[in-house]
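Take this structure, written in structure tokens, and hold onto it; I'll ask about it next.
A single protein chain has been removed from this complex, and every other one stays in its place.
Showing chain A:
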């Protein structure tokens, strides 16, 4: 059974995402909406990490060694300026996409395990993750013409 592997991936992915949100908030504090919203999304990711923790413990005997590093691969550190904001949101989008599909796989596993508790957590967190993606997409679409064509 490899559920623990995916739990570990997601646990790490959500923790990395919270860190990245905070880094982006600090780097782009002058973008007031980004600053306030990603600050709140970071807290949302913290909650995801907490809600995953009992399942990480429950399936721990199957835990693999340290899963792949995601933070370093997908997020190079915050940049500055209009183009920098777009690139940073773009990085976040990829990180959230990774989390999103991982939640989906974990939902599949919860179904196979008949683990209703895990399924309930997946349902709630997956919806929030989907909204994070939608917000990033909305914000990036608004920013892109000015950043890529005008500035």
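Throughout what follows, a contact is a pair of C-beta atoms (placed from the backbone, for glycine too) under 8 Å apart; a residue touches a chain by one contact, two chains touch by 3 or more; residues count from 1.
We take it that contacts and distances are computed from a predicted model.
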Complex member absent from the view - protein name from UniProt, among "Molybdopterin oxidoreductase", "Cytochrome c oxidase subunit IIa family protein", "Bifunctional protein PyrR" or "Branched-chain amino acid ABC transporter permease": "Molybdopterin oxidoreductase"
Listed residues A:2, A:40 or A:90, member touching the removed chain: A:40
Hidden-chain contact residue, picked from the options A:2, A:90 or A:137: A:137
Touching residues on chain A - with respect to the absent chain: 30-33, 36-37, 40-41, 81-82, 131-132, 134-135, 137-138, 141-142, 144-146, 149-151
